[in-house]
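All protein chains but one are shown at their positions in the complex.
Labels for the chains are A, B and C, by order of writing; each one numbers its residues from 1.
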Amino acid sequence: MNLGSDNLAGASPKIMAALLKAAEGTQSPYGQDDFTKAAAAALNEAFEAKAEIFFVATGTAANALALAQITRPWSAIFCHETAHINEAEAGAPEGLSGGAKIVGVSGAAGKIDPEALVAATARFRKGWQPHVQPAALSLSQVSECGTLYQRDEIRTLTGFAHAHGLKVHMDGARFANGLVALGCTPAEMSWKAGVDVLCLGATKDGALACEAIMFFDPALAHEFTWRIKRAGHVLSKGRLLGAQMLAWLDQDHWLDLARHANAMAALLKAGLGSHDGVEFPWPVEANEIFVWLHRALAERLRQANVTYAAWPPLGTPFGARSPAEGTFARFVTSFATTPDMVKYIVTAAKAP
Amino acid sequence: MNLGSDNLAGASPKIMAALLKAAEGTQSPYGQDDFTKAAAAALNEAFEAKAEIFFVATGTAANALALAQITRPWSAIFCHETAHINEAEAGAPEGLSGGAKIVGVSGAAGKIDPEALVAATARFRKGWQPHVQPAALSLSQVSECGTLYQRDEIRTLTGFAHAHGLKVHMDGARFANGLVALGCTPAEMSWKAGVDVLCLGATKDGALACEAIMFFDPALAHEFTWRIKRAGHVLSKGRLLGAQMLAWLDQDHWLDLARHANAMAALLKAGLGSHDGVEFPWPVEANEIFVWLHRALAERLRQANVTYAAWPPLGTPFGARSPAEGTFARFVTSFATTPDMVKYIVTAAKAP
Amino acid sequence: MNLGSDNLAGASPKIMAALLKAAEGTQSPYGQDDFTKAAAAALNEAFEAKAEIFFVATGTAANALALAQITRPWSAIFCHETAHINEAEAGAPEGLSGGAKIVGVSGAAGKIDPEALVAATARFRKGWQPHVQPAALSLSQVSECGTLYQRDEIRTLTGFAHAHGLKVHMDGARFANGLVALGCTPAEMSWKAGVDVLCLGATKDGALACEAIMFFDPALAHEFTWRIKRAGHVLSKGRLLGAQMLAWLDQDHWLDLARHANAMAALLKAGLGSHDGVEFPWPVEANEIFVWLHRALAERLRQANVTYAAWPPLGTPFGARSPAEGTFARFVTSFATTPDMVKYIVTAAKAP
Partner (left out) sequence: MNLGSDNLAGASPKIMAALLKAAEGTQSPYGQDDFTKAAAAALNEAFEAKAEIFFVATGTAANALALAQITRPWSAIFCHETAHINEAEAGAPEGLSGGAKIVGVSGAAGKIDPEALVAATARFRKGWQPHVQPAALSLSQVSECGTLYQRDEIRTLTGFAHAHGLKVHMDGARFANGLVALGCTPAEMSWKAGVDVLCLGATKDGALACEAIMFFDPALAHEFTWRIKRAGHVLSKGRLLGAQMLAWLDQDHWLDLARHANAMAALLKAGLGSHDGVEFPWPVEANEIFVWLHRALAERLRQANVTYAAWPPLGTPFGARSPAEGTFARFVTSFATTPDMVKYIVTAAKAP
């Protein structure tokens, strides 16, 4: 049993059934198919928006291409120092933007500290030739620590960004998980909170491979069609993406899947939390649980074949402990996690 | 009825059934899943090879990344002037290679003329600083004119290439169609004929989105894993690609699909060829039919709702004719084309 | 004696004297020095313009950076097929533009044929995703064949360009030679004729290393300051460039140098033309002489230690001749060429 990530799961049966049906018959290629068009319309309806929308197969592509679109090669992009775009995309944003500079900003629990952002942007003098120029702020909702920005926290950061000429990107790989946790509307957690371009991930929330790039101001999407084409990100049979997105949105399927994943995370957190030898550095607010496991407990999980992601303890007090004392772990629940699985893990972890 | 391209069709039921099944259960992410590993092994078996193999979702990505891998930014890449990499990928090879130069080479019926290749490469002086340096030859099998290089033709070109220090790339978007037409083994049409890296397309031959990049010399794949990652081309749930490829190869499904498409093309060619008012500039050797349609015949097809791709008549005598006389058209048959569809078209085209 | 290029000469004494003086004392760095500011003002006065002006040390940098500025990575740039940016800059425009596509256009004697330009641009469908998008026209004045566009020829091409949304770049590596030959004002051969950005070369006309990039519409220069900085083209002690340019422009020194070079070319052409065994494919209109030399004559020059550039006979009838018959040669005169040198060559070439 492996709960190291939510991308270890497959896809929801509803989405796969839709895909199976979409694979029949003739459709226009390159994203001009009926499914893609309907998916874009459905997204705009769900977000109460008139966004320009593009679909790609990976979150790395979505983030890197969106960031490239709102910056120039001599731009600085500000994000939390643990952000996926900074740490886990092998330099894709740098590569696809022509060499823009990612600047990591500090902040507790994976969330950018507004004062640190002010300080970070102040280091680059506007209009000064030797300095790269601040151009974008990237927020991860859910953050890499599994935490959430509250809506007013988002607005504080985007307000500062816009006042200083930065466009705002949101890495929404787990947007749905955050959304159901906050209990607000998609619009309220994105454009109404000051997000200019959202990378909305369906993949981790039950799709097989589908990410939407939503430019809430269509002017920002100028010539984006060539940017994605020349990066090789326009699918020949675009229905693959459109059909997944349509089924994902249909009758709030995306929210149901996310709610389930979050509920399983809460259950697992509660279960593990009842044991000795566990410590949680950050609140569990969506579907990710970061937890320090005492050696004995970790050993019991190993013997029960429970797998998780060993995680670098950056920003936690656990980095100072000896590896012999225990392990810092990430568990991520998904649409496919069952109460029985959670029960199995919690039971296995329990001291005899 | 639209036969403008073979990417208008969906996916074969066998492949979709496999995908449905693959979407269940837990798998490692980022191409480390069982399906992807098995697909790579199956490809190597089919090709009698020990290639390093990577899977991506689009042909544009496959071609551009493979070419980037075997060149430097100051390289020249030689291909037929009509090649997809030169004409229809919005500059993706230039973009992902850091600005390498694509040099179009002439030749009848979409195939590079060996003498023209010699002349084209000779224009760039080896070792001379102001000149980009010849580094790669790209062959399209099937060509953009629907024609085939015979095996000895491939060997002639690759022999020249290797003797002059060029690596050889094959754009095999319709490799299977070419293969069954030539009646040789996959190895004979690729590495045994001098191909260093093959982009093998399953998408146009019945898959939904799956392309393999095969480096027959594993040393050529050095650090390629980062090249594709930072281009955003590593799928989170890699099983999407692996499962398609496995099903495509299983029990020669790929060859059956291609044989069917080719047979439908032959049927359509024969049918149209029996009418007045049609002219074929090039032989029909795989699943593409290029044909000049007299105005009256084109009008009958239009009234019967038969759609095809209007094609630029470059390299044909038809460019000199007035648009009022007729239309230059491309029909492409696919795994999903039926004899009834062909019959319908042929009948519709017939003069009353 | 080597007349293979005008960059074999050093620099004019007047320019060097100015440089010597400029090397004294304190000046602001990075192009904020008094010399650079004065040079920009002097250029604007000479061109009756209000251009945004930048100075760099090489023509390759000037061309590539200017073209990058008026294009996007998915752009097509049209130039004569023999143009320096296409043939002799090792792919610099592709590299610094992020991979834009250079499209060679045919035309007699190194000059773009307007109909060929129309046909070349028409191959790329506007707004169509698979096609790179036409964005710039690049004219070389003087052309690579040593010929000149007349002012109405420039206007015809730039008129077409602007009507089709292309910006116009002029590679003016030998602008001064062309200017004195046409006998018009700098403005008339540039912005009044429809040129949007001019790369004005002083290096080949008596400077040591100095090229100006002039954006006649300042809006085109938006953020160009970072483009050149991050390409490493902002000199720490910018006075090196500013002082050369100031001296070059002072009291029409640039025109005097160019007139002299042109006069020497005319003299050499006349002298060689009086011999048997020479053929000129193109008129000699500035300071370059392209000439086919019969073997015997070439041998006499060799024995007299006269060196020239052996030139590829593309676009001439000489390519069909055996190398044993003779040589296709380029002579370029410069500010430093003397009548005695010309006399020596002409005499040496003469049959005994």
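Here is the rule we use: a residue touches a chain if its C-beta (ideal position, glycine included) is under 8 Å from a C-beta of that chain, and two chains touch if they have at least 3 such contacts.
Note that the coordinates shown come from a computational prediction; the quantities given were computed from them, not determined experimentally.
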Among C:H80, C:H131, C:R230 or C:H260, residue touching the chain not depicted: C:R230
Listed residues C:M214, C:L240 or C:L272, member touching the removed chain: C:L240
Omitted-chain contact residue, chosen from B:W74, B:Y149 or B:F175: B:W74
Contact set of chain B toward the excluded chain (per top definition): 30, 72-74, 98-99, 129-130, 132-133, 223, 225-227, 229-230, 234
Residue ranges of chain A at the interface with the undisplayed chain: 73-74, 87-91, 94-102, 123, 129-132, 312
Interface residues of chain C (partner: the chain not displayed): 1-2, 5, 7-11, 16, 19-20, 22-29, 56-62, 64-65, 89-92, 94-96, 203-204, 208-209, 226, 229-237, 239-240, 336
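In this section, only the chains that are shown with their structure count from here on.
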Self-contact between copies chain A and chain C, residue sets same or different by half: same
Chain whose averaged C-alpha position falls nearest the assembly-wide average: B
Inter-centroid spacing, chain C versus chain B (mean Cα positions, whole Å): 41
Length of the line joining the C-alpha centres of chain A and chain C, rounded to whole Å: 51
Residue numbers of chain A (touch at least two other chains): 226, 229-230, 234
